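The complex is shown incomplete by one protein chain, all other protein chains being positioned as in the whole.
This part shows chain A:
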């Protein structure tokens, strides 16, 4: 096995995936890893010998952008920019009607609130395809959703609701990994009961009079779910990061943050006042170099040793669909005595044979991760965030976290939804519903990704991640893809600059355990059609479809020793 620095990883035969279903790792794999590790060891002399650390194959790929496509994308943006300048010029000279809001007359001599250039992109590029975002829905965001129809007669500057509802659109955009976004069922009934009893709001902070018995119950449950000593919950996932990282590190500490970390992690790191250094996405060589340099050279200029080093990584990166190389990160962290902050916003509930996230997926010990953070929005169908770890950590956060002191505690029915769904996933409610959901999600992910790859699209990310980015590249195709899919009754999420690099716009599918095979097949058929229509099948590596490849005994013998 060979690891390339760019993040492309060991490519194994397609068949390999079948064996690793829900954590049943066949003996062949562990042994094969050990054998190849010996070969790998001679090449890689640092601590993390990939072979020995990984109990299952780590298949992640980011196919390179084809040169022609990249050039055409830049040309596309160039043309759009030119037209943007032209339109701005026309608007300035009132040849074209100006639709956007303007400053008050009385305040015209104030310094202008926005710089013209800041909004250039918004006015001229985003506005054209704005109908692909902020689509209002009026039903539960499950596997199928009802979208309110809206029309625009002035090229997306304003929308009017026609009153019609596009019913039963297949929802491939909501973060509903385990299918707990439902308006019927045990979770909803329990939440309704608690709503009747406790009401909706709390009107106080945790440290004052807002700490309900429900919150204590939830925290104990979260701690037992994650396998840590204690946990603490907060009302908002974003705020969990932005308010707790400053409580943990301060000036004189070093934060090593992944290139593609979420805005909440970046904000929390900035607010803490610590020095931030960024390592290349999921690149362990880059991280190790930074760690070494930090310890050897100390703080810049004064050369004092750093007080603490904190590594910020996410479980699944939602724009790339990649999974963090956790075994290597933990090995590095142990060697260099750094602390690890793992943000499992997308991976909790969605990865791992028992749904306990990326730690479970790699079969590691939760005690190795110093701070396990996650959110309840994605897999639990509620809202809020949590932090889990050792008791000292949680005690410290209870006393010093900004959220506990200044922000309102979570709402009781939301807490009850989390409690019920978590018990369901753990199997404590007496059913096997949780386990089935996890298995269904894993199967859906494998199936969907394989079929898309076979069709010839460029798909980024890890083979097991439920976030599936499909590359579009060209700006016009962003709008076209979103609209065409909606016409065919499938709701997708398309993302462009600035959430992604300028030429790497993509469509992002979020799979769910609630998606049945029929829904996936329908979606795949439509994606195929739209892909042909818009010429999106850029991939140059076509892997042989599984069915066509005969069962070859020789491949098994290779891996089995």
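Quick notes on this structure:
As a working rule, a contact is a pair of C-beta atoms (placed from the backbone, for glycine too) under 8 Å apart; a residue touches a chain by one contact, two chains touch by 3 or more; residues count from 1.
Heads up, the rule we're going with is that contacts and distances are computed from a predicted model.
One chain of the complex is hidden; its UniProt record names it "Serine palmitoyltransferase 1", one of "WD repeat-containing protein 75", "T-complex protein 1 subunit epsilon", "AP complex subunit beta" or "Serine palmitoyltransferase 1". Across A:307, A:487 or A:540, the single residue that touches the chain missing here is A:307.
The missing chain, though absent from the display, is touched by one residue of A:125, A:223, A:239 or A:485; that residue is A:239. Within the whole complex, the absent chain has one touching residue among A:154, A:168, A:367 or A:392, and that is A:392. For the chain missing from the display, the contacting residue among A:248, A:458 or A:524 is A:248, taking the whole complex into account. Checked against the full complex, the candidates A:55, A:87, A:128 or A:270 give a single residue touching the omitted chain, namely A:270.
The missing chain lies against chain A, touching residues 100-104, 106-107, 109-115, 122, 126, 133-142, 145, 147-148, 171, 173-176, 180-183, 187-188, 191-192, 195-204, 206-213, 216, 235-239, 242-243, 248, 262-264, 267, 270-271, 292, 295-296, 305-309, 335-339, 370-371, 375-378, 380-383, 392-393, 395-399, 402-408, 410-411, 413-414, 417, 491, 493.
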